[in-house]
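For this view, one protein chain was removed and the others were kept in their places.
Right after this comes subunit A.
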Amino acid sequence: MTLTRTRETTATHRAVVSPYWTFRRRDNLVGYLFIAPQLVGSVLFVLLPLGLVLWYSLHEWNVLAGTFQFTGGDNYTKLLNDPKLGEVLGGTAMFSVGLVVLNLSLALVLAILLNQRLRGTTFFRTLFFSPVVVSLVAWTIVWRFLLQADGGVNGLLGAVGVDGPNWLRGETTAMVSVVVVQVLKNVGLNMVLFLAALQGVPSQLHEAARVDGAGVWTRFVRITVPLISPTILLTSIITVVGSLQVFAQIAVLTQGGPGLSTTVLIYYLYQQAFQFHHFGYGATLSALLFAIVAALTFAQWRMRRKWVFHES
């Protein structure tokens, strides 16, 4: 009897002292179960492919012959000695800078213009946003026809007596064309984000500044810009990352030409991997692209403390 009681007491004591499924553990498990679908998706479709790309970059993979050989750092040595890479990176930088500057400034100007209480504002907001929802390839194909030597753009220029260039065949004009087509496609998205931010700027601040004698420009620089700076940060990160992933437009409009002028990094890696069958080297270029995107995003994130309001 005494023995039994002692056992019960010990069991009760254990249950009280260290139950495995504590409230905290159970809570954690439920939490993990909730995020499990997303986590499994991320592991399978983001982390695993990312790891595989790095793994492939250490190999020479001949798809046709079906061979897959470990080559160590050979692909990275090839990357450093690739005679075309400098030109490709230069083109990529030019494309990204052009795109980001044009996209953000145009989006901000449009947002400011459409932030007025005037008749027809809604129509213009819809008009500028509508390309965002249009199919990317359809949009680009239409522009390819418009930009031909005898296309719509030169037809319009001809009507006002200007002899337009062969847009997609000149090195500079091809780059300008690709940037403009891409900006017109996506500027509506940044415009909407800026518009929402502008509407969040309290009008009292503007009024107070006006009473103090501040002009339009001073109010814009001293009040509007600091208050919408978190949105500027967001849109610039999205646009910079997006600019490095522009592929379909290049494939449809120029196929990287003339010469290598519009061969941006992502198009070059597509050519290497899928057209020239250098899958290992293509994976190496992917790793480079990943590093560039990560570095740029990190730099922007670090710099936010210097200029983004509420972030210091």
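Brief remarks follow.
Please note the rule applied: a residue touches a chain if its C-beta (ideal position, glycine included) is under 8 Å from a C-beta of that chain, and two chains touch if they have at least 3 such contacts; residues count from 1.
Heads up, the rule we're going with is that contacts and distances are computed from a predicted model.
Per the UniProt record, the chain missing from the shown structure is "Sugar ABC transporter substrate-binding protein", taken from the list "Sugar ABC transporter substrate-binding protein", "histidine kinase", "Lactate utilization protein C" or "Cation acetate symporter". Subunit A meets the missing chain through residues 28-29, 32, 36, 39-40, 43-44, 48, 61-66, 145, 148-151, 166-169, 255-260, 271, 274-277, 279.
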